[in-house]
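To start, the structure itself, in structure tokens.
Just one protein chain is left out here, and the rest sit where they should.
Take a look at chain A:
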Amino acid sequence: MALRSVSRKAIGLKLVHKHGFVRGLSSTGFSLPEFSLPDLPYDYGALEPVIMAEIMKLHHQHHHQSYVTNYNQALLQLEHALSVADSPTIVRLQSSIKFNGGGHINHSIFWKNLSPIKELGGEPPKPSLGSAIDTQYGSLDALIQKVNARGAALQGSGWIWLALDKEQKKLSVETTANQDPLVTKGSALVPLIGIDVWEHAYYLQYHNVKANYVKNIWKVINWKYASEVYEKNCP
């Protein structure tokens, strides 16, 4: 169940000498991380009737898995390109790393953001996150309306986020396109809740009525996880 998250500092562009060429890759003891698909903390059918089992299965076993596979592949190619200082390839790989790596990051958070209704799903956040929401947005409902509106307005594929700016200690609602992770919107932003609004996340069940999906997903949102992340970054 645990996400095998490997510190990305291991990749370390400290490999690159200050004058720009790569030094002694093998001597740094660097080993390329290999990412893997995390297990879901619940069964595929556990989020019914909000999200049907078939969607969860496809989403996890196919979509997320292919992000993981392609991410690992891109990193392998990057390692090789770094070892021969092939700049064009290093740069060319960035979009694949951002897309597939982002997909892996985002979905790993997403599975933890959800919980079956009879467990934690839908239970409102307790303080301190609860009071931060009330202070900043007036009420949990007001926040939910805001998130839903942003979700409806998002064109194409992307994510909606409830973010914490850990430097300013403020919450915000953000959207990212495609699989861009939240950090692309601001390096101090920490994702508390992410909602996948790619069509694959809801199409088999909600068809083209994205609004219904976004409205319903709150029934299975795991605020306990969001609160934990909040408290960790905002003690």
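Definition applied: contacts are C-beta pairs under 8 Å (C-beta built on N, C-alpha and C of every residue); 3 or more make two chains touch, one makes a residue touch a chain; residues count from 1.
Going forward, contacts and distances are computed from a predicted model.
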>> Since a chain is absent, check the UniProt entry for it and pick the matching name: "Tax1-binding protein 3", "Protein YIPF", "superoxide dismutase" or "Glutaredoxin-C9".
In response: "superoxide dismutase"
> So which of A:89, A:178 or A:233 would be touching the chain we can't see?
Replying inline: A:178
>> In the complete complex, the non-displayed chain touches which residues of chain A?
In response: 58, 62-63, 66, 95, 99, 155-158, 177-179, 198-200, 203-204, 207-208
